[in-house]
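After the structure tokens below, expect a handful of questions from me.
Removed from the display is one protein chain of the complex; every other protein chain stays in position.
Right, chain A next:
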Amino acid sequence: MTDPRLSELAHLLPELKISTDPGDLEHHGRDWTRRWTPEPLAIAWPSSIEEVQGVVRWANAQGVAVVPSGGRTGLSGGAVAANGELVLSLDRMNRVLGFDPIDRTLTVQPGIALEAVHNAARERGLLYPVDFAARGSCQIGGNIATNAGGIRVIRYGNTRQWIAGLKVVTGTGDVLDLNRGLVKNASGYDLRHLVIGSEGTLGIVVEATLSLTSPPPPSQVMLLAVPAMDALMKVFAEARHRLRLEAFEFFTDRALHHVLAHGAQRPFDETHPFYVVTEFDAADERAEADALAFFEFCLGEGWVVDGAISSSEGQAAALWRLREGITESLAPHKPYKNDVSVRISAVPAFMAEMQDLLSAEYPHFDVVWFGHIGDGNLHINVLKPADLDNAVFVGQCEHVTSMLVETLARHGGSISAEHGIGLVKKPWLGSVRSEVEIALMRGIKAVWDPNGIMNPGKLL
């Protein structure tokens, strides 16, 4: 460790684990995006709040930027360190600190994986309901920093709804103990909610108190084949009316094509333009009869043409794999990705308009749509044609983004539904937020992080 700044850090915090190993730098310097070459100064793994504070104070003194780092499963470059930053990895702060059965809260360190939170809640007969495909690797601190959503938002809301308390180290190295698990706390600005979704630009989450809830009754998973886009929202409205929905997701035939090529089990013999995966409470035979009645009704209306239902938890998982396996199955095709939202009712008009624009300008593109349609959240993926030069493709995709931003603006939507702004969406923040809003955000950042060391260049 020849860099004097690192020698100083090692001197100040002798117990702190630090690495400048090239493998570590590459691995911890990036997230699931691949646009930037990782080039951090070093990786540090603090194991206590005091060590996090120490690192932040050192960073202020030395003028080194800090990139807070969790599971790095993000898709917006929020955890990328490509400019000589210190990556502050929370991997070692991954324990459950406490459980209160009366408050029904679980207190955890930020580096715990989402799946470990699920398991800890389940062991106590309760549920932490925020869930998405990256659950095995993503960490709760990153979930909080991006206000992560996922597949059960329709029933349980985003991460924000489940944060009862936060301990945060600010950009000045101070520790805030926010809300302390209170259910009611009408005492001015709720700073906890500023931190949630702040993408590491205000401070570092060092402890979180999570609300838990009762597990839902047994559920069933249904896969529906939908013949047309305008039928999708009718099926959704009908399902929400008749069933207690846990999730309502859609994907296109192109998405299914890639998942099947990746080894998933084919659900139907014929292909159909759209598919819906929905999960709903099926506690008793009446609930199951309601589900069948819902299907028969939609079939009668011509809104669905085929369907399959899980007869076991294993089959439920197999049906979910058709939806959750999409991202992984697309990865080899170097997809251009966007994660956008519009009001639920505006989904078909927005999607039709966007698809028409794409077909007209880039008829050779393989465009894959999927997402949390019940939340108005769509993931659009454009796959790089094998014969197209990567640079040309990236250029064309930038134009796709402009088209997307304009179309979203016409429909009052957002360029980032749940992935965050990070580096990827930064040029487009102004399309979602007004100038006054952005000025206020900058002002807030200046107060929390006067030296601008917290994840600089991200979001703002």
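Definition applied: contacts are C-beta pairs under 8 Å (C-beta built on N, C-alpha and C of every residue); 3 or more make two chains touch, one makes a residue touch a chain; residues count from 1.
Convention: contacts and distances are computed from a predicted model.
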item	value
Protein name (UniProt record) of the chain left out of view, among "Cell division ATP-binding protein FtsE", "Cation:proton antiporter", "Aspartyl/glutamyl-tRNA(Asn/Gln) amidotransferase subunit C" or "Electron transfer flavoprotein subunit beta"	"Electron transfer flavoprotein subunit beta"
Among A:Leu319, A:Val424 or A:Met441, residue touching the chain not depicted	A:Leu319
Selected from A:Phe132, A:Phe295, A:Tyr362 or A:Trp428 as touching the chain missing from the view	A:Phe295
Among A:Pro218, A:Gly302 or A:Gly430, the residue in touch with the chain that has been omitted	A:Pro218
Which of A:Ala228, A:Ala308 or A:Ala349 contacts the chain that the document leaves out	A:Ala308
Contact footprint on chain A, counting only the chain that is left out	122, 217-218, 222-224, 265, 267-268, 283, 285, 288, 292, 295-296, 299, 306-315, 317-319
